[in-house]
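Only one protein chain is missing; all other protein chains are in place.
Naming follows writing order (A and B), and every chain is counted from residue 1.
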Amino acid sequence: MSILEIKNLSIEFGGLKAVDDFNLSLEEGEIIAIIGPNGAGKTTIFNMLTGIYAPTKGSIELNGESLLGLKPYQFAQKGIARTFQNIRLFAASTVIDNVKMAYTHQCKESFFECIFRTPKMVEEERKIDERAMDLLKAFDLESKADILAKNLPYGAQRRLEIVRALMLEPKILLLDEPVAGMITTELDDMAKMVRELRDKLGLTVILIEHHMNFVMPIADRIKVLNFGETIAEGSADEVQNNPDVIAAYLGGGYKNVITNA
Amino acid sequence: MKPLIRKLLPILGVVALYYLIMYLKSIKVMNPYHIQVLMFAGVNIMMTISLNIVNGFTGQFCIGHAGFMSLGAYGASIVTTMIFGGFSVAPNLRIPVFLLGLLAGGLVAGAVGLLIGIPTLKLKGDYLAIVTLAFGEIVRATLRLIEPIGAARGMIGIPPYTNFAWVLFFVVLTLIVARNFIYSKHGRACIAIRDNEIAADAMGINTTKYKIISFVFAAFIAGVAGGLYAHIMSFIQPDTFSFVKSSDLLVYLYAGGTGSLTGSVLGGLLLTVLPEALRTFGNLVNWRIVIYAVTLVIIMLYRPLGLCGGKELPLLKINRKHLYEKSIFSKKSVHPSETPN
Partner (left out) sequence: MSTLMQFLVYGLQLGSVYALLALGYTMVYGIVGMINFAHGDFLMIGALGTFFLAQAFSSFAVNGTYSGLIVALILFTAMVGTGLIGVGVEAIAYKPLRNRPKMSALITAVGVSMFLENFPRALPFIGPSPRSFPMLFPTKRFQIQGVMISTTQIIMIVLSLVFMFILYNVVNRTKIGSQMRACSMDKDAAQLMGININRVISITFFIGAALAAASGIFYASIYPQVDVYMGGWLGTKSFIAAVIGGIGDIRGAMLGGFIMGITEILATSVNSNLGYAIGFVILILILLFKPAGIMGKLTIDKV
């Protein structure tokens, strides 16, 4: 059974169809990439999958349960975590606090335990702390735990966003252009990381990316969007050689660029 | 051993401060007027901390905070003065009645905070500011209408139960409770909302819920502070808690520094004491508020984060490594506890 079932997902903004009949059936542990030129509706799909936009039509089901009508925080609590294209960290907080903030929902401290700082609460805090620290260690950020998120270098901020999303203990992770603005050496690291997320944590990943070199080797399936419509779907090879994709992506005639980009 | 010292030292410090002030009073260095100014400073510190929780830590914008103070003042005074008849209550019951009154004040303010918070905290930024301003004015106008509590003339004969020791006690209690709040899941959720509301939402934080929690918590503190105030003055009237009072509080908060409890203490203390000190320079009486205003503008222009923006005294912080205190003898934490600013 598929973990996430998206059917006929569509949204209109004042008559403009931003996404039209998007379908996706996601198996557990799959890595799916959504690619397409700017304005194709990729981030809009993410915004619908996280409850920020309400779709005009269609359904989203997580393990058979419909998520339509829920608030963004409820999507997150149900197990869909995301990162943002333009990094949205809690900039004025420390790195470890950024991670701990994503644990608010699972955290069992009551209000009065908090304000009187009972031993139980302190113990709970210590556990959260260790959890956050473990995750930071896994992503090479533990030495930066106590500096402010805004003072991190760019690549580390992208990683921190992923760590933060992982703290939610998600079933599905949505990565919105995880390597945007990164240099080539960082690309390989990120690709390795995404694969590890799946292999070690059993996560299901949907990622949006322009960078073909990054997407091709790690994605099990690729969906190509243009003007809100799905124009192709399949393995990296299939998509790469699809004439519609080449036309949409590059305006035709630039096949070499796609393979060498 | 060390953690124990760190826990006891602040308490000893507060006790020492109390006896120092009492000593200064007994040798007539400080007169009752000075003590009263300090008590007002204490109330203002509590109000500033309360406002800081909403504005500084949750990033919402309340500019009608005096409304909660007045609800607390009236709530507490109704209990001590109208229900228990002021000083006619048996002497050994005075303290319990006083505390009951303060609790009632806090609860009234908190309940109204909840009532107003649920519909309004969905509004963003400036609009929330305006609604809270309106809230403060509606409270004032309503209090002016209620005849049994003296309407616009106000309420008199409130027993002056509040003394310096009580004020000090409640200021310290507020500081401890506020600090614990900030360094907990609730505080973190609030700060996340302040730093990036969309991201907070996406990280599973029910933003409306935590905004309401912080609002009600702050309202409760403001209510208790209002109760203390009423029992210093022994006279309250609706117009005391006008927008002027709210904007004074904003000034304390932003001059002291948002997001810093140290700043609230400093802002509330300095800006209550300084104007009173300026009062003693005869000729300057009229220029007092002008100087005050100019200082505020200069602080905002040249130190926009306030005096202590983003900085905190170690006492008012809970460092991560303190969580691991039990295992003092194991490996020491290698992470710097100071964050660069």
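Here is the rule we use: a contact is a pair of C-beta atoms (placed from the backbone, for glycine too) under 8 Å apart; a residue touches a chain by one contact, two chains touch by 3 or more.
In this text, all values refer to a predicted model and were calculated from it rather than measured experimentally.
A.B. asks: Touching the hidden chain in the complete assembly: which of B:14, B:82, B:130 or B:273 does that?
C.D. replies: B:130
A.B. asks: One chain is left out of this view; which of B:50, B:120, B:162 or B:207 touches it in the full complex?
C.D. replies: The single option touching the absent chain is B:120.
A.B. asks: Name, in rising order, the residues on chain B that touch the hidden chain in the full complex.
C.D. replies: 55, 61, 119-120, 122-123, 125-127, 129-131, 133-135, 137-138, 141-142, 144-145, 152, 198, 243-244, 247, 250-251, 254, 258, 286-287, 289-290, 292-294, 296-297, 300-301, 304
FYI, only the chains that are shown with their structure count from here on.
A.B. asks: Using mean C-alpha positions as chain centres, tell me how far chain A is from chain B in Å, no decimals.
C.D. replies: Between these chains, centre-to-centre, one finds 41 Å.
A.B. asks: Which part of chain B faces chain A closely enough to touch in the complex?
C.D. replies: 177, 180-181, 184-189, 191-192, 194-196, 198-207, 210, 213, 217, 259, 310, 320, 323-324, 335-337, 339-341
A.B. asks: Quick check: in the complex, which residue numbers of chain A touch chain B?
C.D. replies: 50, 52, 71-73, 76-77, 81-82, 84, 88-94, 96-97, 100-105, 107, 109, 111, 114-117, 121-122, 125-126, 128-129, 143, 145-148, 151, 164-165, 167-168
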